[in-house]
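A single protein chain has been omitted from the complex, and every remaining protein chain is retained in its original position.
By written order: A, B and C. Residues from 1 in each chain.
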Amino acid sequence: MSQINIAVIVGSLRRDSLNRKLADALARLAPPDVAFHQVEIGDLPLYNQDDDGAQAPSVLRLKAEIAAAQGLLFLTPEYNRSIPGVLKNALDHASRPYGKSVWGGKPGGVLGISVGAMGTALAQQHLRNILAYLDVAVLAQPEAFLQAKEGFFDADGNIGEASRGFVQNWVDRFIAHVKRHI
Amino acid sequence: MSQINIAVIVGSLRRDSLNRKLADALARLAPPDVAFHQVEIGDLPLYNQDDDGAQAPSVLRLKAEIAAAQGLLFLTPEYNRSIPGVLKNALDHASRPYGKSVWGGKPGGVLGISVGAMGTALAQQHLRNILAYLDVAVLAQPEAFLQAKEGFFDADGNIGEASRGFVQNWVDRFIAHVKRHI
Amino acid sequence: MSQINIAVIVGSLRRDSLNRKLADALARLAPPDVAFHQVEIGDLPLYNQDDDGAQAPSVLRLKAEIAAAQGLLFLTPEYNRSIPGVLKNALDHASRPYGKSVWGGKPGGVLGISVGAMGTALAQQHLRNILAYLDVAVLAQPEAFLQAKEGFFDADGNIGEASRGFVQNWVDRFIAHVKRHI
Partner (left out) sequence: MSQINIAVIVGSLRRDSLNRKLADALARLAPPDVAFHQVEIGDLPLYNQDDDGAQAPSVLRLKAEIAAAQGLLFLTPEYNRSIPGVLKNALDHASRPYGKSVWGGKPGGVLGISVGAMGTALAQQHLRNILAYLDVAVLAQPEAFLQAKEGFFDADGNIGEASRGFVQNWVDRFIAHVKRHI
């Protein structure tokens, strides 16, 4: 039987991005029947509606990866009290052209880590508005506004002991949510 | 005496963008002591924090144009119930590196046109959250959620008769707001 | 076999409220196995945390009605670009005391009618943020930002011909969403 394929979208391009580290760590918490695949969004052009008839190869690749996924996982930092432009750019690309969005109908989850938990909370509020419109069925609770404290990641890049229970529970709830929708 | 310089940021790259047409038309409604300059955002890279120490020439140009302006005018379409990724990308670039944002302390205005007025309204709600954080003093009222009805623009690209009074009043209020802050 | 019970919460106390008229009309579009019951929120006190240990009879009644429902339907007007205080007050009461919220885990739908469709759109954006926290699984699409045009209601208070198809489809999708969750 084939694995459930979760497309993971990390909203930061920074090499040492906390949210990318979090995505790496989450992938190791998934059960054997679920695979997390990170989707590249750093090679996309800036979205321009004039290109809707001839989407760039990177856009077509992104759309194919989303279309092939059974669930969506968004990890967002906060830039200026909202989601990064780079993440919104990816959301815009894969929603186009009109009527050809690949987001619709999929189950999703939203979480994030930032230096203060407040940052990702504000970003996630905007992201939930956008995903509702894109017809992604986003897990409501538990919320996950993670704070990058000392020891959040251990030396091997796993979730440190103090937060592991919380994060494992979030992953379990997210996967149950995905399975209920497919 | 020198003119007041308003940097105009249009949130769409489309050649025939309604918001770009609106920006063109607004520029003609300004009094002689105020000049509106559109700022290019389509040549920016995707923001990546790793580049904060060596911002691209297009980013430095954007920041110089914002820094030189006495007021800011944002025209935003709605993409997926929020502002376009391309606009957020520009906001992110010019807010960085930490402590070197060029947005802070300037007076601003927000408006937009969309096929249904609801679209730009939802986008403007997010944009106001972001601009508050960037310390832009945004004109509160009047709001301008413009709807691209038949005849909104006349044959010469000016605001058509039915909407001219409303739009001229908005421009007058915006300019009074800018002058009160400088 | 018993009917599916949908608790309907109307965010306005006005006697001739458009959203109450809409709630009345929606109830007639439900199939025989689904019943819509409007929940009174106009007799609640203002929420005060000091009363958490001794909730008023009207609060206990509200909580019992929500607890007994298999689905939740929110009809919200817009007051000052958000949901009415009276609706938020009801949401707050039934979420308390801490750990005793009755909202969690239920499927829900959000719609509304206003003079301009933009009004309810802005209110619904805030309402969705709140309901996500309350762990209500809100139908993402279709959105319903209804505009109170001439003829929206017919002489008998039913949805007029021009909008009936759209509204019936919304109700069908909402009921399918509820059934998927119970």
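Here is the rule we use: a residue touches a chain if its C-beta (ideal position, glycine included) is under 8 Å from a C-beta of that chain, and two chains touch if they have at least 3 such contacts.
All values reported here derive from a predicted model rather than from experimental measurement.
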Selected residue (touches chain absent from view) among A:A30, A:L91, A:L122 or A:V171: A:L122
Identified contact with the non-displayed chain, of C:A117, C:I130 or C:V178: C:I130
Option touching the unshown chain, where B:N19, B:Q55, B:S95 or B:Q125 are the choices: B:Q125
Absent chain, residues of chain C that touch it: 12-15, 42, 44, 46-50, 79-92, 95, 122, 126, 129-130, 132-134
Contact footprint on chain A, counting only the chain that is left out: 81, 116-118, 121-122, 125, 145
Positions on chain B where the hidden chain makes contact: 104, 125, 128-129, 131-138, 140-141, 143
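Keep this in mind: only the chains that are shown with their structure count from here on.
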Leader among chain pairs (count of C-beta contacts): A-B
Copies chain C and chain B - interface residue numbers shared by over half, same or different: same
Intercentroid distance (Cα basis), chain C paired with chain A, Å: 30
Euclidean distance of C-alpha centroids - chain B vs chain C, Å: 36
Chain B, residues touching no fewer than two other chains: 81, 122
